[in-house]
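Left out: one protein chain. Kept in place: all the others.
In order of appearance the chains are A, B, C, D and E, and numbering begins at 1 in each one.
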Amino acid sequence: MDRVPTGAKGLDEILGGGFPKGKTILVVGSPGSGKTILAVQFLRAGTENGDRSLYVALDEKPEQVKENVSAFGWDLDRLEAEGKLMFIDATPFRRTKSLSFGKYEVQGVLPLQEAIPEISLEGLIQVVKRVAEEESVSRIAVDPITSLVVRYPDPAKRRRAILVLFEALSSTGATCLVTTELRTSMLARRFQLEEFLSQGVVLLRTGIHDGNVVRAIQVEKMRGIAHDPQLRPYLIGQNGIEVFPKDKVFK
Amino acid sequence: MDRVPTGAKGLDEILGGGFPKGKTILVVGSPGSGKTILAVQFLRAGTENGDRSLYVALDEKPEQVKENVSAFGWDLDRLEAEGKLMFIDATPFRRTKSLSFGKYEVQGVLPLQEAIPEISLEGLIQVVKRVAEEESVSRIAVDPITSLVVRYPDPAKRRRAILVLFEALSSTGATCLVTTELRTSMLARRFQLEEFLSQGVVLLRTGIHDGNVVRAIQVEKMRGIAHDPQLRPYLIGQNGIEVFPKDKVFK
Amino acid sequence: MDRVPTGAKGLDEILGGGFPKGKTILVVGSPGSGKTILAVQFLRAGTENGDRSLYVALDEKPEQVKENVSAFGWDLDRLEAEGKLMFIDATPFRRTKSLSFGKYEVQGVLPLQEAIPEISLEGLIQVVKRVAEEESVSRIAVDPITSLVVRYPDPAKRRRAILVLFEALSSTGATCLVTTELRTSMLARRFQLEEFLSQGVVLLRTGIHDGNVVRAIQVEKMRGIAHDPQLRPYLIGQNGIEVFPKDKVFK
Amino acid sequence: MDRVPTGAKGLDEILGGGFPKGKTILVVGSPGSGKTILAVQFLRAGTENGDRSLYVALDEKPEQVKENVSAFGWDLDRLEAEGKLMFIDATPFRRTKSLSFGKYEVQGVLPLQEAIPEISLEGLIQVVKRVAEEESVSRIAVDPITSLVVRYPDPAKRRRAILVLFEALSSTGATCLVTTELRTSMLARRFQLEEFLSQGVVLLRTGIHDGNVVRAIQVEKMRGIAHDPQLRPYLIGQNGIEVFPKDKVFK
Amino acid sequence: MDRVPTGAKGLDEILGGGFPKGKTILVVGSPGSGKTILAVQFLRAGTENGDRSLYVALDEKPEQVKENVSAFGWDLDRLEAEGKLMFIDATPFRRTKSLSFGKYEVQGVLPLQEAIPEISLEGLIQVVKRVAEEESVSRIAVDPITSLVVRYPDPAKRRRAILVLFEALSSTGATCLVTTELRTSMLARRFQLEEFLSQGVVLLRTGIHDGNVVRAIQVEKMRGIAHDPQLRPYLIGQNGIEVFPKDKVFK
Partner (left out) sequence: MDRVPTGAKGLDEILGGGFPKGKTILVVGSPGSGKTILAVQFLRAGTENGDRSLYVALDEKPEQVKENVSAFGWDLDRLEAEGKLMFIDATPFRRTKSLSFGKYEVQGVLPLQEAIPEISLEGLIQVVKRVAEEESVSRIAVDPITSLVVRYPDPAKRRRAILVLFEALSSTGATCLVTTELRTSMLARRFQLEEFLSQGVVLLRTGIHDGNVVRAIQVEKMRGIAHDPQLRPYLIGQNGIEVFPKDKVFK
């Protein structure tokens, strides 16, 4: 299977090469664990290879995301101007109340609150597929998918919605990272539905051990490739997420 | 009682021979624990014996499953071409919106969403029984049964649905593996309904012990045969799942 | 109080003689813990004494139960042919869709799904009482009672249903074992309603201690007799369940 | 405050004398912990003092209770014949479907299931107060109160029902023991509503410590008197419940 | 900020003086922890200063409360006769079914059960404010507030009800103690809504440590003053609650 560099130093090593090309990988993390940072690192890595990348924003607007990562010295505005990185603003706060995204029209919006229409799963999938195809996008990040998923309280419908979303992303042929929230801590771990339905799952966990805050990354699953399943320490440093594939998390 | 090889090195030893022939065994596992890998190993082992095997896909399409296991060097396409391994695509994404599976027609579909009809339990049972009979199938994997089960929130109806499914699989005379999701981790273990209703249960657990990720397989139950009930370590290696029947999981 | 042998080696000793004659005892166990095996051992022990025993199957058909225990060398078909052991098939899968059990007619069936009628609590009680009386049955096993109980989500009605069932079994004068599922593991133990309402409770627990799977039997309660309340190890061996009344479970 | 002997050896010492006279005390226990045994010991102790005692049965019929305690050598039939101990059968199984209890008529029954009417809280209170008054009863046991309480799922109404019951028992002037079920084990203790509303609470707990089953009694609260609040070991021996007020539960 | 003595030896020291004058303080405790005892000690301390105190009973009638504390040698009847301590019986069992409390009329009663009307939050507030004003009350205890709070299952309405109650107590200018039930034990602590809304919170906890029952008091919060936040041991002794401000709870 072909691989694509993850963009996070040390993570390629855990994966034995990089993310499997064309797969959809779930990144699950507690608050502040670095989900968005990892997603952006991933897309940037794509642009360094000549790939075109797409960031789909669902909670925080693209302008904020760009600002958040500027401290790492990443100039996303420049990449956008160069056409290497595209943004879809699917947050409830996008400036245009109409349903266009850039030059893409969307059919079928879910009117949660008429003044600020929220994008429906079908509408989002339409736009993403069209952009991916017409713009030859090879990497996509959807950050986070939680707001799409929480609309389906019924477990059967939720399961279906997640499968539909993952299938649509797969159909683009791009390598995709989707982020979601890890609700419980390490001790009382309950596996979340999205983890079972993904082809790959990376956990970003922050735990407390002996009064120390510990950051651990774990490749819980990655179908189709052999990988190191262990918890490895990582940190959010000057250049984004850095993983230490040879170290143990505790002593 | 007759036995059939499991296909996973070391697991036959735990069972004192192999799976009991003609029984339906539940494989429960956390995300990334290897449920699908074990199911495919099991079917392949059947084809090596001259048995005909059937894989029923409910979440991931057969094409994806084949790709996922190609890293182990398993060529499922070839087995399929040789007529040794058959696939039923019962996922919500099958190409044909009509209700045929290969040359088998299905009565009674549950229209969850009309555009992409989802297969009903009765419809699936019909097709599986017919294929098993007409094609003399000796091994069946249903992977996973979760989407069939979650449609029944009422405990009495859920219990019944599971019993009906297991009875139908038993009636084919084939040895069957069905997979499902283990929702809670080792520490706060709550037994799931399907475990009580199965004739055999194999648990694939991933736990964290002293900061290490540990994989343990356990034959929780196997009616009719004596077996080793202990937790044993396993890994997902180059040839699929490999079990170490003589080792302890912790030190 | 008179006693009857339990049929499980070592268990009589814990009870100081055997089960109290004529009482209804609940066996609660996790999956694979041996509930059915204990129930069958109990009935066989009765037949060795010249008693007539009755097995009421609610989930697994009698044919399957017989097959499951054949590995222990128990020939239940023979006992049945000799009239020492009788079976009521009250599973959803009994061959006859009509409401006869052997030569006993049942009034009042609960039509959960018309095609496969499920037996109502009242209907089952009627048949069991009639068989017990007309056939002079001294031992009864109802395995498991869970499907009867889960139909009553309301706590008051559930309490009542269990009391009605236990009262009916008591009225036969037979010594009765009823099995049910232990839903939570040792660490987070929540007592189940049936335990409070039974006259006697035997727990079959499987726990994990230091990475070892440990089987422990505990007589939690047995009204009217003195008994050893401790956890004792047991195993499922060549002759069924064997208890070690003098040993500790850990070290 | 006056005291009355509890009837359980060692418990009077923990209480610094015995139960406070005229109060209503709650006994909470896990299955098999000895709630009914303690209640009967308490009533017997009353009869030894020349007191008249009343046992109100809600789950198990008086005949069964008498049989259960016969192993301790307690002849409750004799006490009943001597007029020292009275029984009210308020179980769903009482022989008389009409609403008389002995010579006492009851107004207002709650028809849960017409064939076997279940006694309403108001009806029970009426009878108990009348019997207590006309027969000069000084000790009352209501065993258990759970079936009365579970009918009120709404927390406000449940609170009220419990207060009404306790108030009614108080008004008789008798010293009363009411039993109820302890639903959670020692580790994940959630306090139950009845504990807050009682004037006194005795816990009978069975826990597992280092693989040993341990029985501990604890006077959690006893308004109006000083008492030892510690966990003390107890056993159910030849003479009923025996408490060891000077010992520790562990090591 | 002015302080008033708490009445509990050792507690003033933890608070650096006493309760802040005019504030409303929540006392949360497990069953038997001494909530009512602390409340009464607090009111008595007021009477020793020449203050007039008011006890509002919601579960247990004033007569019972007086009896409960008589063991400490506290003669509340005398204080009442001297006009230093007043009682409002707002329990469901007050003798007068009409709506007068002493000489105070109440508007607007919540008819939970017409025969025994239960006091509404608004009605209770009216009476308390009027009594406090006309009788120049400086200390008030409301014991417990749970029955008022449980009527509001909706979180938004419950929040509001608590705020309204606290605001009303504040407006009297009196220093107020309100008691409530601590539902969970130390290990699985979930903070209760009232704790966030109070100006001060004192926890009375009973825990089990190494098999010993341990009583610990903790000033969780006290807005406006510096206080010792540590767990301190306390006991219920001959003179009520006694706190040991210099000791540790464990060894």
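Assume contacts are C-beta pairs under 8 Å (C-beta built on N, C-alpha and C of every residue); 3 or more make two chains touch, one makes a residue touch a chain.
Remember, predicted model here, so these are calculated numbers, not experimental data.
*Asks:* What are the shown chains that the left-out chain touches?
*Replies:* A, E
*Asks:* Which residue from E:27, E:148, E:201 or E:243 sits in contact with the chain not drawn here?
*Replies:* Within the whole complex, the residue contacting the unshown chain is E:201.
*Asks:* What chain E residues would touch the chain not displayed?
*Replies:* Against the left-out chain, chain E lists 1, 155-157, 159-160, 163-164, 167, 170, 186-191, 195-199, 201, 209, 216, 218-226, 229-231, 248-250.
*Asks:* Which chain A residues would touch the chain omitted from the figure, given the whole complex?
*Replies:* Output for chain A: 30-33, 36, 59-60, 64, 67-71, 91-93, 112-113, 116, 118, 144, 146-147, 150-151, 153, 181-185, 187-188, 206, 208, 210-213, 215, 236-238.
Rule of thumb we're sticking to: only the chains that are shown with their structure count from here on.
*Asks:* By that same contact rule, can you tell me which chains touch chain A and chain E alike?
*Replies:* none
*Asks:* Could you please state the distance in Å, as a whole number, between where the Cα atoms of chain A are centred and where those of chain B are centred?
*Replies:* Their C-alpha centroids are separated by 30 Å.
*Asks:* Would you kindly tell me how far, in whole Å, the mean C-alpha position of chain E lies from that of chain C?
*Replies:* Measuring from centre to centre gives 52 Å for this pair.
*Asks:* Scan chain B for residues touching two or more other chains and write them down.
*Replies:* Touching at least two other chains: 187-188.
*Asks:* Considering only which chains touch which, how would you classify the arrangement: line, ring, star, complete or other?
*Replies:* line
*Asks:* How do the chains pair up in terms of touching? List each pair.
*Replies:* Here the touching pairs of chains are A-B, B-C, C-D, D-E.
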